[in-house]
Each structure stands twice: as structure tokens, then as C-alpha cells.
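Left out: one protein chain. Kept in place: all the others.
And now, subunit A:
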């Protein structure tokens, strides 16, 4: 191996150590735990963050983080991925509407948990679906995330107007019974979703990595969150879901998430296999 290569490898190792220390610091100082996330993607986004925030090294970034709490939300902006859409993967929402809703109708009251709700895209999709299916009145929705800024945005229900054509198309493909435009008011380049949609919603700051079970849910929809975890954090979160679901309660995951490589696979059975909708086992 020539010297340049050895240097690069040494540098690489140094960076890995620094990232580990930075994540430790984040945990011990602020109790945000990213140590069990899928590291390849975290590393990539941290490198971006370091460059954009103008730090020469992760050690320098760690130093700033320890002393300056204002660094926290900026770092969280890089560590959490906020990519989302209303009615993302319309076939998922169609399956909820056509296959899960008939079971939910048999309960006099319902609890639904949208875990990792980002700025509310998935939450509003679900509330609209429940309204269209006549279940909204008997349902309480819990919307949780670790990103406070996202939670605040979700609570306002405002989305940029240029995202609405996609949301409208997705809603239609998901089997929407009305036009999406009935649920928002457009002005000044923004779409404000009707505040009545939030009447039955409780927002809260909750981490699937560090917080506890969440009460007797009939449906948990947690999409495109577990994909950012490593296997052990995934297993923990799935354990949390098992503990939070009523018997035969439903769990919906993202299109590319599955229980296949999880030690929790035995706690759930396939309900709509191709849409990654599972049901808590009866025992």
C-alpha cells in the first residue's frame, strides 16, 4: 500500500471515530439517540452538515454542539430526513381503505398512531381517509416525531401550493371519495388544511429509539422511518409497536420496509403482503 492510500485510510478511521463521538455527545448532552441508525446514510448527511455549517472537523462540530444548544435543531435538520408526500404510495392507502377499514368499523372507538409523522403529510392523508370512510368521529389520532420543527409544521397544516398537484393525484389514486381541494384553502402560494382535520389529533414528541409504548392502538402507520434504523433499533421499535397494538391490531410500514430480517417477525402476520401491512399475532 502506498503512503497516500494509508493516509486516506487513517483519515477515514479518524472520521468514523469522530462521528461516533459526536453521536455519543448528542446522546449524553441532549438525549437524542442516533447511535443505532443505519450509519451509511447518517454519515453522508453529517458530512453535508459539517460542510454547510462550516466546521473543519466533526470534533469541532461536537465542541460547538456541547456548548451551544442552538446547534441542536440545525444538526437534527441533517440527521432526520423529512422527505414525505400526502398519500405517498397511493396503493398503500387504497389497501388501508379497502382492506383494513372494514375491520376497524367493528370497533366502537379507535386509536391510530402515525409514528414519524414528519410535517404531517401522512397524518392528514390518514385523517382525510378516515373522514371519507365515516370513521373520523370515533377515532383519536396520535402523531409523533422527534423533530420538533416538523411537529410544529404538522400542527399548522400548511404546505407549499406547488406540492398540491402531486398530493391531489395521489389522493385520487388512493381511492379518494372527494376532491382534495375540499380539505384545504389556497392563498399566497400556500395550501392551509382545514383545522377541523386536527380536532381529533394529539401531537407529541416521541422517539421510537428511546421512548416507551404508547397505549392501545388499533392501527399504527410508521412509514419510511425504520429504513433509517439499524437492525437492533428496528427490532426495538417493532417491539414497541407490538406492545402498543391491541390484539389483531394493524401495522403499516413503508414500501421498502419489511419484517423479513427482523427478530420480531414472529409477532406479526402478513395482512396485505405487497403493501407491507401486518397484523399483530393473536397470541
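One rule holds in what follows: a residue touches a chain if its C-beta (ideal position, glycine included) is under 8 Å from a C-beta of that chain, and two chains touch if they have at least 3 such contacts; residues count from 1.
Following the convention adopted for this analysis, contacts and distances are computed from a predicted model.
Undergrad: Looking at UniProt, which of "Cell division ATP-binding protein FtsE", "protein-glutamate methylesterase", "Cytochrome b561 bacterial/Ni-hydrogenase domain-containing protein" or "Carbon monoxide dehydrogenase medium chain" names the chain we cannot see?
TA: "protein-glutamate methylesterase"
Undergrad: Which of A:45, A:138 or A:236 sits in contact with the chain that's absent?
TA: Among A:45, A:138 or A:236, only A:45 touches the chain that is not shown.
Undergrad: Would you indicate which residue among A:87, A:167, A:228 or A:278 is in contact with the undisplayed chain?
TA: Result: among the candidates, A:228 touches the missing chain.
Undergrad: List every residue of subunit A that touches the chain not included in the displayed model.
TA: 1, 5, 8-9, 12, 38-41, 43-45, 81, 83, 224, 227-228, 230-231, 234, 254, 256-258, 260-262
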